[in-house]
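In what follows, a structure is listed as structure tokens, so that the remarks can point back to it.
A single protein chain has been omitted; all remaining protein chains appear in their positions.
This part shows subunit A:
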Amino acid sequence: MFFLHNLERRVTLHPSYFGRNMHELVTTKLVKDVEGTCAGDYYIIAIMDAFDVSEGRILPGNGLAEFTVKYRAVVWRPFKGEVVDAIVFSINPHGFFCQAGPLSIFVSSHLMPEEIHFDPNATPPQFTNNADMVIEPGTHVRVKIGGLRTELGEMYAIGSINGDFLGCLQA
């Protein structure tokens, strides 16, 4: 689910950048550092604006200026039970991997409808029900997130296509 989230971050600036457009530089640096990262439970998708850049404080010792920046960002926090659209990128006999934005989701063969089975003889190997459903790398699928786990800067998710309106998206 997407949220607009108010966040805070300390940004340091090298003395060589001190000048009139410091705040601009701080914002740029913030965007560069933060956008697209995984911050624990959620991904920071985009920064809307930095609404409060504090005064710079020179850090004793190295002369860098530290700014505390309050900013507003669009974040995506996947939830268990959330349904997302994803693109398949890898297939093996145990299931397939798909990517929903920055998050890669594994869909086990246990969590597929009964009629879908692994076909290793196809080129490339695929999951198929021998009818309209063919899942191979590049296929768009709709999956329901069944579980999430976060590690530092990383998120793992497992998904299911066993349910109504889940599975292959007919393009």
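Going forward, a residue touches a chain if its C-beta (ideal position, glycine included) is under 8 Å from a C-beta of that chain, and two chains touch if they have at least 3 such contacts; residues count from 1.
The definition used in the following text is that contacts and distances are computed from a predicted model.
Trainee: Unshown chain, UniProt name, "mRNA decay factor PAT1 domain-containing protein", "SERTA domain containing 3", "RNA polymerase II subunit A C-terminal domain phosphatase" or "NADH dehydrogenase [ubiquinone] iron-sulfur protein 4, mitochondrial"?
Mentor: Its record in UniProt gives the absent chain the protein name "RNA polymerase II subunit A C-terminal domain phosphatase".
Trainee: Would you indicate which residue among A:Gly40, A:Gly63, A:Gly147 or A:Gly163 is in contact with the undisplayed chain?
Mentor: Checking each option in A:Gly40, A:Gly63, A:Gly147 or A:Gly163, the one touching the absent chain turns out to be A:Gly147.
Trainee: If I consider the whole complex, including the chain that's not displayed, which of A:His14, A:Arg57 or A:His94 touches that chain?
Mentor: Spelled out, the listed residue whose C-beta touches the missing chain is A:His94.
Trainee: Which one touches the absent chain: A:Leu111, A:Val143 or A:Ile161?
Mentor: From the options A:Leu111, A:Val143 or A:Ile161, the contact with the absent chain belongs to A:Leu111.
Trainee: With the missing chain put back, which residues of subunit A would touch it? List them for me.
Mentor: Counting only subunit A, the missing chain is touched by 80, 90-95, 97, 106, 108, 110-111, 120-121, 123-125, 137, 146-149, 151, 154, 156-158.
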